[in-house]
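With one protein chain held back, the other chains of the complex are shown just where they sit.
When the chains are written out, they are named A and B in that same order, and each has its own residue count from 1.
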Amino acid sequence: MSQFIQQLINGLSIGSVFALIALGYTMVYGIIKLINFAHGDIYMVGAFVGYFCITRLASGFFGLILALVIAMAACAILGVIIEKVAYKPLRNASRITALITAMGVSYFLQYTMVYFVGPSKRVMPAPFENTVFKIGGITFNLSTVIIIAVTIFLMLLLQYVVKRTKMGKAMRAVSADPDAARLMGINVNQTISFTFAIGSALAGAAGVLIGIHYNSIEPLMGTIPGLKAFIAAVFGGIGIIPGAMFGGISIGVIQTFAAGYISSLWQDAVVYALLIFILVVKPSGLLGKNVKEKV
Amino acid sequence: MKHLFTKKNLMWLLFGALICIAMYFVFGVVTQKWQKTLITAAYYIIGALGLNLIIGVSGQFSLGHAGFIAIGAYSVGVVFQGDATLANFALGIAIGVVITCAVALIIAVPTFRLRGDYLAIATLGFSEIIRIAIQNMKITGGASGLSYLSFENINDHGMFLMMLITIVLSILLIVNFVKSSHGRATISVREDEIASEAMGVNTTKYKTIAFLIGASLAAIAGAYVGPMNFFIKPGDFGFQKSIDVLVIVVLGGMGSLSGTVIAGIFIAVINTLLQNYSDIRMILYAIILVTTMIFRPKGLFGNKEITDIFSKKRKEAE
Partner (left out) sequence: MAILSVKSLTKNFGGLCANSNINMEIEKDELIGLIGPNGAGKTTLFNMLTGVYEPSEGQIVINFDGKEKDIAGKKPYVITKMGIARTFQNIRLFKDLTVLDNVKIAMHKDVQYNLLQAIFRTPKFFKEEERMEKEANELLKILKLDTKIGELASNLPYGEQRRLEIARALATNPKLLFLDEPAAGMNPQETAELTELIRFIKEKFEISVVLIEHDMSLVMNLCERIYVLDYGKLIASGNPEEIAQNPRVIEAYLGEEI
């Protein structure tokens, strides 16, 4: 039983990170129907910005918060620039063309980072002493608590922005029907930029959090979590914000359980198999609605 | 038989033969570095022709090509643990194609009810499962892979010739398929699946046929990976490999076979040229990719063929 709870806690912490990345995927997909494959690399950039903040600027809890804020801001700006430069000219191109462009952007971010910092792994210093808690037979780190707490905070904030602010309303309107939104006087381009900014900021935060959790970062670290986060978004129902949260946490937990109870060598295969199962049974994702094409 | 060589077919044969002779001639005079480039180009072209059939002709967005390439590569790799002869190579390809068709069928049955992006993700998932399975099997050498895979008595020249023949045969196969009633039925699925079904086309059947042929070509391309690099490992067949092949298809133009051939050469040449700038190679590659997509979103050739350009010119002349 204690092993079960232990696995659950590990799964929740990694799942929170997937969820934060998945949110960006799902929001961007919801608004311009683009699979933004570069999103995982924005998360990587976030981790590196966090690394430089913590090593150069400040340590401790203040350092962590500063790192989070700066990483989120930097990633938001990066996200907007990428959207303006690479994706905006392709607004009306086929989705597959846009996907290839996203891959190009992904390579660009990865290898620009390799160029500047080198391809090898770096140790991310812990900004604070990573206290280990023991309750019953279960052990967990302070970093786990922080990851889950920050994730919950950011998700609540996102819910507030999307549901209560004018910009959030515009986002929902554009995602439902861009042409109608434009006719209602919504600045569609600005709304799309804003969506990229928010999604990228969340990925940046995820990067910092994973850095302090695993204490190691590298320029190619974004690919696999990016892929998994995308799967999480599809799993929960792509385009749906609660779906991404739910999907991310589910994928994290499933992966940890698969590693713990089946084999760590097969953990990814289990995740993919489950994804395919969900797609076949309910293609719109667990929280999605089935839309049938009108004849 | 009098129709075997229609004008269109002849045009294709001519085009294929010209490119092949040119490439073979070029192969003989260039340095080893460029020989390697041509071999890589040929390998990507075979795989991309298959993917173009799936994406460009039947309109199904597959991101699972790497899995089938891996099956082909490992089939040959395992057989080559005995003798690296031509006969064993053929045997390896045969085994690879059979396994690939079986796996592709398993993938097609549940996923072809899905559309667009969902299908892409499902095929990506299957391809990763194939890779993980290979990584965890004994016969495939696990994570470290298989080595000593070079041909016993065929040099690079011979291998390149084999690859060229494979390309010509693949193009002939695809063109003959596409320019038949079955091919038209497959294209109609891409154009409008609902209308296609209403016109009596069993859409699932034709999607599956295109998928099986495309996947088999991927396996045949994969067969060359071992002899090309002397070793194979599961890490070579991650989803990035699917993307590499997809880039060639999209860059050349979805549905354009000549576009695929030219884009394959283009990408291989660019990769080699950029080797001198190894530290910024991938950055430049990324920039080329993004700018090409922005300025030619339908690919270099759209869905046109080189032969179309010739026949249009001729029409104008008449």
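The rule is short, and it goes like this: a residue touches a chain if its C-beta (ideal position, glycine included) is under 8 Å from a C-beta of that chain, and two chains touch if they have at least 3 such contacts.
Quantities reported herein were computed from a predicted structural model and do not represent experimental measurements.
Could you tell which one of B:D83, B:E152 or B:D192 touches the chain left off the display?
B:D192
Looking beyond the chains shown, say which of B:I39, B:V78 or B:I209 touches the absent one.
B:I209
Provide the residue numbers of chain B that touch the chain removed from this figure.
Residues of chain B in contact with the hidden chain: 1, 3-4, 9, 173, 176-177, 180-185, 187-188, 191-192, 194-203, 209, 303.
Here is the rule we go by: only the chains that are shown with their structure count from here on.
Between chain A and chain B, tell me the centre distance in angstrom, where each centre is the average of that chain's C-alpha atoms.
Computed from C-alpha means, the inter-chain centre distance equals 32 Å.
Where on chain A is chain B touching in the complex?
The touching residues are 35, 86, 89-90, 93-98, 100-101, 103-108, 110-112, 114-115, 223, 227, 230-231, 234, 238, 265-266, 268-269, 272-273, 275-276, 279-280, 283, 293, 295.
Please output the residues of chain B touching chain A within their complex, sorted ascending.
Interface residues on the chain B side: 55, 61, 110-111, 113-118, 120-122, 124-126, 128-129, 132-133, 135-136, 194, 239-240, 243, 246-247, 250-251, 254, 279-283, 285-287, 289-290, 293-294, 297-298.
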